[in-house]
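Excluded from the complex is one protein chain; the other protein chains are retained at their positions.
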Amino acid sequence: MELIPTNIAPSYWLSVITFLPLVGAFVLLFLPRSEKNSARWVALLFAVVTFLVSLKLWFGFELGTPQFQFVEQCDWITFGKWKVQYFLGVDGISLLIVLLTTFLTPIVVLSAWKAVQEKVKEYMIFMLLLETAMLGALVSLDLFLFYVFWELMLIPMYFLIGIYGSNPERRRYAAIKFFIFTMVGSVFMLIGIIYLGAKYGGYTFSYPAILDAGIDVYPQMWLFLAFAVTFAIKVPMFPFHTWLPDAHTEAPTGGSVILAGILLKMGTYGFVRFAMPLFPDGVRFFMPALAVLAVIGIIYGALVAMVQPDVKRLVAFSSVSHLGYVMLGLFALNAMGVQGGIFQMISHGLSTGALFLIVGMIYERRHTRMISEFGGLAKVMPVFAACFLIVTLSSIGLPSTNGFVGEFLILIGAFTSGTNGALSSACGPGAYWFAIIAALGVIFGAVYMLWMFQRVMYGKVTNPKNENLKDLSLREFVVLAPIILFIFIMGIFPTPFLRRMEASVKYFNNHYAKQFTDVNAETASTDAPEKAKQAAVTSEKPGRAFARAREAVAVKKDADINNAPSRPGAGPALKSGMKKRAAGVPRLPELK
Amino acid sequence: MNPSGIQLFLKQNFDIQTVMPLIVVAATALLVLLLEATIRGKSRTFLTAVSLVGLGVALLLTLFNFPGAKQSSFYGMVRTDAFAQFFTVIALAAGSLTLLLSANYLPKIKSDTGEFHALVLLAVCGMILMAIGNDLIVLFLGIETMSIAMYILCGIRVDAEKSNESSLKYLLLGAFASAFLLFGIALIYGATGTTNIEALINSGGVLYGISGIKEYQWDTGAYQFAETAAQYFFILGVAFVFLGFAFKIGAVPFHMWTPDVYQGAPTSVTGFMAVGVKAAAFAALIRVFLGIVDFGDLYSSNAIAYQPLMDLKDVLLGVIWLVAVLTMTLGNLSALIQTNLKRMLAFSSIAHAGYALVGVSVALRLSGDDRDAAVGAVMFYLLAYMFMNLGAFGVVIMMNRGNDEGEHLHDYNGLASYRPLVAAAMAVFMFSLAGIPPTAGFVGKFYIFSAAVSAGTVEGYGLYFYSLAIIGVLNSIISVYYYLYPLRNMYFVSAEREHKVELRPLMSASILISTIFVLWIGVMPKGFLSRALEGAKALFFG
Partner (left out) sequence: MTGQYIPILCAAVVSVGLAAGMLLLSRILGPRNLTKRKTSTYECGVEPTGSTRERFPIKFYIIAMLFILFDIEIIFMIPWAIEFRQLGFLGFIEMAVFIGVLVVGLVYVWKKGALEWD
């Protein structure tokens, strides 16, 4: 199916939404520095208007089609053969993250009302600039354009951490670390993008064109690696996560909320949008490693979070853990896993955003975030305690909150995929252990969150400084209320959200089913014909491809989950498949 | 010769119109010199105004009244094509911005002399000559005109020891490089019988012109053309010419003079040197070397058996590949450890020459549209680099408080809090130099690297060009670190004391212009890119 509708009605909604914050930043530029309050109001106004306009996307979104909607396409830069387009569009995958962005930004602006007292104007300019960059990256369908926005995100975030961070010495380090880490990954992606454009895009960087071009197997390996490292740093996946705690601890509250709520999602979004659909063979090859890293991230993040003395650092590590779930869900490559992954992106954005807001609120009152400094706050601040509890439970994934839906879908998806699907086909028949180990993470999550909550909120008020803390002000309540509302809405009525991503996720998975069927059919027919025959007889239609794949791989190796991913067992089968593809074996026709 | 015949002859060979911008600039230089000497109680701002008017007129002439494409005149000595036009514009713009920057800076360093203006104008003359020169001799003249003016400009702070050192170092090493260049030209002339690049191509790839290298034939007793020897002479000549150019663009291993000279020279001169001299040298380098490579190709296509000259292209490619890699890497690594911003920018300018060389090496290998794209990318990069680098030097000048004060990185502490606009402009320049969108530097780097990557996909030289692109982006990461450093000081560190930073109108105007162009080129590069591509297309004969 064509991803881009052939006759595009002119639509300017995405441009308006993307650049409205930029206009706001421009307006702010001309405000005098002393006008702190008007700077806040102008920023809030633009953020809210952007959110209201973006609602058009929610209501005007056409269900049941994986096509991109609200498409805008025109030439931007031409240079000889090279053509860069201004090419925007949303589909079910990006829609919700776009809305999350426009939803969180006004909240973040509002949360900084009191917390930021110096350089208010600049703070707001950076925030709005960041919003434009994030929205731009989410709606870009041209890889060049995407890269421009992707890099543009760094600049405001760099300043937000560096200028408004808490500790003057460490924030500089954190800001530069954040910048360099992200940059290191993305320059390799740049090379990848250029290569894709030159080789497969016909000297354009149009995402649908490159998707259709069908990339050769061998380049897919290093291209996927280039993209995956970029996005894995941003997510951050396990070995690349070291910038995150520093950046989070040092960033101001608003910066942390944006960072956790949206910027990290850019990494996972990058996987769903670019790295995975473009390089299916690369995904298959690196899937064992990535799935293991995701699971390690889940457990490691949770364990490290447990021992953090600093609430904010604890929440930062919990992000590492939660995003591990998202990655696992995406790698499940079935409807539930991927939908759960995307759903978890949104719900993590809300709940972790809210957690950072809450930490910020305590910090504003006490100027410390050490757990040991607190205790018994529930007595002093009852409303605050209630909000905190709801958000904590959402983060743990209690049923009827948003966290539950996402995690549940992911675990189910990963388990099915691990028993009879993509994960097992790529990693071996014991891959359901991924889901089981990941489920342990849920328990750990409950432990560290509740333990933290208990130490901070319950018990006696041990520290005299805590006795006279004020409860939430109206503004703070207004900041938290919409998030809490959505925590419940998404937890109780997840269907409208899931329905919007359904068609796109289905397309995404079909794309994969095609890839897996293709290779495994060959593998099966050459390496283990009788097994394949059996599989064809025994397995039912939906899981047929994956079942065959699993059987085929099973011939080659024993079931041992602990070293399965790193063992070469999966390698030969896949490699032999790859070689054949490279030698010019045609792809199977698309699944209609 | 009848009158109409003379006119036709003049029209063909002495078309004054083709060198009009050059004449205007030269005349302005003389006028400024005269005014400086004759007018008493002179105001230097007046001289700046006169010079700027001259440059402005030349710029208008270049932009709107440039002779048609591919026109050679003066017996093929100059060639005023779109390529020449592009680099003439760069030279004129660099000169204008430099004069704007210097207007308030020169009194501070006690070198407020009219000669400064005249010398800048003369250097611009040399650069224009390098842009339009189509003959090795004319190019050499241009290089010398430019260089001699630059030698003096470096030492214009007569009472500053560092400035004197800078001038002397530049002169001695520059003269050395010029000698090599001239020797190379002589060797090429000896082998081919011409110094004219167009004639070189039009010869159809035949060595031996009017004064070929002869050898004595023992059996017949006659003198005959020594083909193989001529080839070696040619190759040696090419090597020497490259050496001369490599010195001018500050490429490793001929970069040793750069940091000292750049640091010692007055800051506005440093900026001018980094962008103007470099751009002009690249213009000449591209013209000469693509001509030479074309000649080599023609020669190879004529040859029946193996000839040493056939390897020229590959050898050149290898050499320039190596030079580009070394230049990028050494420049960036050295810049990493600098604490003086001016010196850091000097090292970074070495690195930027390396990025441009990446494009040159790609252009040498490719042909047709791909080559045009590579050359166009280099041209565009040099244009972008002019604005961002002069802007950055402009901020350094603005921070200057006489002598070398205000150049150290810690002088920038907390600048954002008391001069937010200056800091913001500096941030734009730094991000652009680091190649982060949406700035001119990013688009420039992007097209250079895409030229490299597409060269890897098109040709069978994947290893060469992919590795070049990857080394290039790795270097970008290194450079990000040191470009972020001034930003860190400006934005994240609070000022111990506020320095007096005067926002003088001319200086501010120059920085503002640079900022606008850096952002404009970054967001809407289409027009600039198409002009660059036009220039690249005009470059090749036939």
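Every chain is named by a letter (A and B) in the order it is written, and numbering of its residues begins at 1.
Methods note: a residue touches a chain if its C-beta (ideal position, glycine included) is under 8 Å from a C-beta of that chain, and two chains touch if they have at least 3 such contacts.
Remember, predicted model here, so these are calculated numbers, not experimental data.
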item: Displayed chains contacting the withheld chain; value: B
item: Residue touching the undisplayed chain, where the options are B:Thr45, B:Thr228 or B:Thr339; value: B:Thr228
item: Contact residue for the chain not shown (choose from B:Thr38, B:Thr220 or B:Ser494); value: B:Thr38
item: Touching residues on subunit B - with respect to the absent chain; value: 10, 14, 30, 33-34, 36-38, 215-216, 226-229
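As a working rule, only the chains that are shown with their structure count from here on.
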item: Distance between chain centroids, defined by C-alpha means - subunit A, subunit B (Å); value: 45
item: For the subunit B and subunit A complex, residues of the former touching the latter; value: 369-370, 372-373, 376-377, 416-417, 420, 431, 436-438, 442-443, 446-447, 449-450, 453-454, 456-458, 466, 469-470, 473-474, 476-477, 480-481, 484, 487-488, 491-494, 525-526, 529-530, 533
item: Touching residues on subunit A, where the partner in the complex is subunit B; value: 33, 76-82, 119, 122, 144, 147-149, 151-152, 154-155, 158-159, 162-163, 168, 171-172, 175-176, 179-180, 183-184, 187-188, 190-191, 194-195, 197-199, 203
